[in-house]
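Quick notes on the structure that follows.
One protein chain omitted, others in place.
Think of it as A, B and C in the order they're written, each chain with its own count starting at 1.
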Amino acid sequence: MLQARDGLDLVARDLAAFRDRLAVLARQHARTPMIGRTLLQQAAPITLGFKVAGWLAGLDRTAGRLASLRRRGLAVQLGGPVGTLAGLGERGPEILRRLAEELGLPCPEFAWHTSRERIASIGAELGILAGQLGKIAGDVILCMQTEIGELREAVAPGKGGSSALPHKRNPVSSLFAAAAARHTPHLVGALIGCLAQEHERAAGAWHAEWSLLPQLFGHAHAALLALRDTFEGLEVGEAAMARNIGATQGLIFAESLAGAIAPQVGRGEAHRLVEELCRRAVAEQRPLADIARDALPKQVPGLSPEAIRAAFDLARHVEPAAHWVERLLAQRGSREGTD
Amino acid sequence: MLQARDGLDLVARDLAAFRDRLAVLARQHARTPMIGRTLLQQAAPITLGFKVAGWLAGLDRTAGRLASLRRRGLAVQLGGPVGTLAGLGERGPEILRRLAEELGLPCPEFAWHTSRERIASIGAELGILAGQLGKIAGDVILCMQTEIGELREAVAPGKGGSSALPHKRNPVSSLFAAAAARHTPHLVGALIGCLAQEHERAAGAWHAEWSLLPQLFGHAHAALLALRDTFEGLEVGEAAMARNIGATQGLIFAESLAGAIAPQVGRGEAHRLVEELCRRAVAEQRPLADIARDALPKQVPGLSPEAIRAAFDLARHVEPAAHWVERLLAQRGSREGTD
Amino acid sequence: MLQARDGLDLVARDLAAFRDRLAVLARQHARTPMIGRTLLQQAAPITLGFKVAGWLAGLDRTAGRLASLRRRGLAVQLGGPVGTLAGLGERGPEILRRLAEELGLPCPEFAWHTSRERIASIGAELGILAGQLGKIAGDVILCMQTEIGELREAVAPGKGGSSALPHKRNPVSSLFAAAAARHTPHLVGALIGCLAQEHERAAGAWHAEWSLLPQLFGHAHAALLALRDTFEGLEVGEAAMARNIGATQGLIFAESLAGAIAPQVGRGEAHRLVEELCRRAVAEQRPLADIARDALPKQVPGLSPEAIRAAFDLARHVEPAAHWVERLLAQRGSREGTD
Partner (left out) sequence: MLQARDGLDLVARDLAAFRDRLAVLARQHARTPMIGRTLLQQAAPITLGFKVAGWLAGLDRTAGRLASLRRRGLAVQLGGPVGTLAGLGERGPEILRRLAEELGLPCPEFAWHTSRERIASIGAELGILAGQLGKIAGDVILCMQTEIGELREAVAPGKGGSSALPHKRNPVSSLFAAAAARHTPHLVGALIGCLAQEHERAAGAWHAEWSLLPQLFGHAHAALLALRDTFEGLEVGEAAMARNIGATQGLIFAESLAGAIAPQVGRGEAHRLVEELCRRAVAEQRPLADIARDALPKQVPGLSPEAIRAAFDLARHVEPAAHWVERLLAQRGSREGTD
């Protein structure tokens, strides 16, 4: 439990630093437009800061749960062979209390030789943390694809580049984090499987725990350090982000456009009209905005050119995204120190 | 999330009832002697109440973590396709807040379309709960072994008995709980593996979640209901417990005996002497107490017959065990309602 | 075991049809150039047929192992309560043999009430199959990304399209396969965990098996059917593939270029020279081929313009790729019917 405590402290410290790094990045890019993607298809614009803040909000919650486990989930283990401390006679509880005091660990209310949910819950939270870090790593890897080019890990001597393939910028640190996150779900499963401990001391399950929890600490922490490297000097390809947003002739604004004319013609008809315009934009390889500007006024009486232009206004997506980021950062600031 | 909330409420209610049942049993048998077993070998005496209280203490902690998740781990999900609620313009945050209010769910600080640690942490706690229930089921199954006979599930029509093998009292309910606990570790692993969700909406991992969390609720709750049946009318074989305690000619008191003479002859010599006596007890099939009474006074000058007798006093194990049980129950009582 | 046999037959039939579909596609596109990607970065050209043939070769091997399990991994189960068939007296083995004959299942050499590797190995192979299908689904999903656009699932009424986001072509079938493949690794783990069965009939592990193996059949078969839909009418974006190959100013041929001049200047110097040219290509936004044509003849005496041109010849990648595809298809043809 002392190692678990020290491990939790180490993870908490490095996680706090990483979350601070993400907070800085979220603030910096709160208004840097980027396409949002669902099912790996372009969906609607967000900002890079919004994406980063989404990662951050999840890590904040996990940091909170880890802090709560640090305060309440640990306990001294001392109970003699079967947990009664009978060998110490009446002094058992007092000696246990003093040991807990000395070690700076909570005193358990009862022997937990084979009641191992403390171990399992710490392991589960580490697995969840690693999973979240793996998600971030995965997003970075996807954004680093040659054809996307929105993010790039910094080049360092002996890292990421390839002398023979100089166009390659491998997601070296991110993939270490992603690899670590492949190990942890199963380690958590194994640890939870080890809850089935026989009587007052298990024959096997207890022994398996010994290496499972340290492995979870190791992988979670390794993922954290690897991702820290990813974000150190991470290059943000704002031009690529803009290029990708523009890659579909403005079709990503189709939903906004339909929303703009729905008041006049009804939701169903609005969709039908916009779908038709989209088909033409694809067929004629012309921007949807131009087609809409030419065709819609005749089809939707009373629709102003401003309303059409507004539907293609990136700011209508950027501002709400930035607002959420600022809200989150403000809340974090006011919560500071109360974790 | 509404289903998750209702599921958590259902589990909490049935878990509370089950913990109350265990508390009653622990109190009832706080002083019912039973052998404690480590590595499935007889080790030293405990009481049945002590065993039950150990299960209970673990379930109390998990109930606490589940209650904390119920309060803080849920959140409304509403964010439009990519989480910005851009389609709602400036009213997005307000509409989200009102929806949360209406549903009686916490309002999330940020969109969590692909930040799924809420789902994973609920799943993990359910897996831990099922694992603990599986441990209890496993202990009951082991205690119900024909050769042990310390516990017996009640016979009900169509349950547990076997017309052809009337000596059999199958652990029917316990084995259902044990079977359920075989499923849950892996479901938790799968759910944590699903944290790796791409961008703003995952292609696959999100969809896999849909059945994983309900399965975890299902198995955890099924284990709970099955164990409730186990403990309804559970027969306690006090005579079998006493017989098993006496099965080794008193060798289970060897440690106490060594402790009794250590002050006179030193720890090492005490062990050597007792080991020798134990070998004789096994070889001669005589109670260790008798052999000690005859042999030790000559070997350890100044050792009183009372001290020897006291080493074989079951109460020296029962009282500390009962004390821990009472302590736990008292703490539970005073904590009532503050969960 | 009858269900397992029927399940294996069903999977084998649908898998054979799917493999045939892949074989047709591999043949069709044996020479359709496509960029090969490592660590999600463009690496060197392959062909679409080569990619498909790689999937196919793996599925062929798994089909072979499944067929072998179908022949040798099944067995009748009949053994009475503990496996001896003592109740049948001397006729036990004969009755078992006849039952096997009647059911058309192999006769086991020994009772396997708690020796469940038959179940586990069928489950493991199904999990491996689902995993391979998940890899294919994942590749399709990645190739369908808006910015990549190399593959597209066919549009069908009510499938994949989105009226509001007409540019979206969701990988609907692929993501079902990907989701199914998220479940199976853990189910295999659970099933292998169930090998730990007590004595002559397990209390829990045996019961857990009952739902684990059917689930594995279900998910593996679901993934297969979903992928079949993916490939039905799959649109191949040859233009997008060509565009992506050309996206890096020819840097993907840097390795070939270095190989072409290495004989003259040595491997190390060749790399140094090409790296320098690559940097210029990126900086000046000019094709590497042009820069090489202008600069290299001065730096590498005796280097012919043909040698330089040849290094940028796509056919040097396409032909070996196509050769492997044809080799595999030829081997498959000659193996036909001997599976």
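Here are a few things to note about the model shown:
As a convention for this text, a contact is a pair of C-beta atoms (placed from the backbone, for glycine too) under 8 Å apart; a residue touches a chain by one contact, two chains touch by 3 or more.
Bear in mind the structure is a predicted one, so any value in this text is a computation, not a measurement.
Contacts of the undrawn chain with the visible chains, over the full complex, involve A, B, C. Across B:Q42, B:Q77 or B:Q264, the residue that sits in touch with the chain not pictured is B:Q42.
When you scan B:H186, B:R201, B:H317 or B:R332 for touch with the missing chain, the hit is B:H186. From the options C:L8, C:L151 or C:I192, the residue with contact to the chain not on display is C:I192. Considering the complete assembly, chain B touches the hidden chain via residues 35, 37, 39-44, 141-142, 144-148, 163-171, 175, 185-186, 189, 193, 244, 247-248, 251-252, 254-255, 258, 271, 274-275, 278-279, 282. For chain A, the residues touching the absent chain in the complete assembly are 81, 134, 137-138, 141, 165, 171, 174-183, 185-187, 189-190, 193-194, 203-205, 207-208, 211-212.
Considering the complete assembly, chain C touches the hidden chain via residues 36-40, 43-46, 50-51, 53-55, 57-58, 61-62, 65, 68, 80-87, 89-90, 92-93, 108-118, 120-121, 124-125, 127-128, 131-132, 134-135, 138-139, 142, 178, 181, 184-186, 188-203, 255-256, 259, 316-317, 320-321, 323-324, 327-328, 331.
The criterion applied here is as follows: only the chains that are shown with their structure count from here on.
Each chain gets a centre from the mean of its Cα atoms; the one farthest from the centre of chain B is C. Among the chains, the centre nearest to the mean of all shown protein C-alpha atoms is found for A.
The mean-CA centres of chain B and chain C are about 43 angstrom from one another, to the nearest whole unit. In this assembly, the C-alpha centroid of chain A lies 33 Å from the C-alpha centroid of chain B.
Each of the following residues of chain B touches two or more other chains: 81, 134, 138, 178, 181, 185-186, 189-190, 193-194, 203.
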